[in-house]
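One chain of protein is taken out of this complex; the other chains stay put.
Right, chain A next:
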Amino acid sequence: MFGLNTKDTTLLLIVAMLTMFAPFILNPFPADSAMAQFNAGYPDLMQRFVIFGIFAIGFNILFGLTGYLSFGHAAFLGVGSYSAVWMMKLLTMNVIPAIALSVIVAGLFSVVIGYVSLRRSGIYFSILTLAFAQMSFNLAYSVLTPITNGETGLQISLSDPRILDGAGAARYPNLFGAEMNDATTLFLGGWSFTFSVGYYVCAVIMLLCFYLSVRIFRSPFGMMLRAVKSNQQRMNYTGLNTKPYTLAAFVISGMYAGLAGGLLAAMDPLAGAERMQWTASGEVVLMTILGGAGTLIGPVLGAGFIKYFENIFSKINDSVLHSWFSFMPDGIEDLMVTLVHPFVGKGWSLTLGIMFMLVVTFLPGGLVEGGQRIGRLLRRKPAKDDSASGKTEPAE
């Protein structure tokens, strides 16, 4: 189906089910229960899951396939956001032109950065991309203030021209009138599930992006990219020019990042320079490696995992901990709170760091490899040597 083999179709359908039913799946606990804070099914967070999923899917096309580790992809995310906000300031609050422009501008930007950075490989390539991203970040903060509005960040205002929008047009980002922050909440017993327009717009776009990435993985082009990672020398002596291949991969992943940036702005119409900072570039590297670089589903899992930690674990403060351990005697309760305290709340990144180290050490193929190992254990099938590398089976 869809020009995919059975395995890929199944994967695509699973991802489609997960994203479409995410409001249910991510809200497993009743709204007023003690566990409700582990619910992630609110629109803002769900949008982040899928948007950063898009970002990571695109990054994986570059890093997972060619092995070129870019440390500057946040620059494309930021450029995408700025372009989208400008489109919403000047033309219309409809998100379609905004998203289209963010993809185009990020694509052009990545042609320039990619052309220069890809003259080198390995660590030098990473440093070049990092340098470009930091330059973009600092420019956005300082000299480009007329375009980026500096530290305040670029926002929409009522006085913007919006030449395509009439007097009665929607004042918020919308898709032909359906506003992104429109939502309906379904109450079922103690549970509540929120369905927002913005989330479903992002989810559908992510599904399309995921589908495109599966097609790229299974295409001759995708195979050439894996060959670049494997042996560039043999590529050159097989009559293949590696430069356009790597540049194309770089631009495609830059366009994915621009799309993610455009969607961020479409969900919440503001863009700030901090979106281009090196920590944001590092985050997508972590997402991809945590989930499983070079696998189809890994980057999406990694993005969800990291965004979940960032938003859920960071909200657990001392009073929440006290309520958890309140059944214990006072002394032990305080001791438990003291012990757990560094790993939650502001210390969420410590937990994430430990998880990351464990995954990289014991599951070099990321969460996907973990899933494969569990699957093999369940099926009680002896592990085969060649399939233990944690890679998806190549198209054949």
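Keep in mind that, in the parts below, a residue touches a chain if its C-beta (ideal position, glycine included) is under 8 Å from a C-beta of that chain, and two chains touch if they have at least 3 such contacts; residues count from 1.
Rule of thumb we're sticking to: contacts and distances are computed from a predicted model.
Undergrad: The chain dropped from view, which UniProt name applies: "Cbb3-type cytochrome c oxidase subunit", "Phosphoserine phosphatase RsbU", "ABC transporter ATP-binding protein" or "Sulfate adenylyltransferase subunit 2"?
TA: So the chain that does not appear here would be "ABC transporter ATP-binding protein", according to UniProt.
Undergrad: Touch as defined at the start, partner being the missing chain; which of A:Ala36, A:Leu108, A:Ile216 or A:Leu270 qualifies?
TA: A:Ile216
Undergrad: Quick one: say which of A:Thr6, A:Ser157 or A:Asn241 touches the chain that got left out.
TA: Only one listed residue reaches the unshown chain, and that is A:Asn241.
Undergrad: List the residues of chain A that touch the chain left out of this view.
TA: Within chain A, the residues that touch the unshown chain are 3, 5, 215-216, 218-224, 226-227, 229-231, 233-241, 244-245, 248, 252, 385-386, 389, 391, 394-396.
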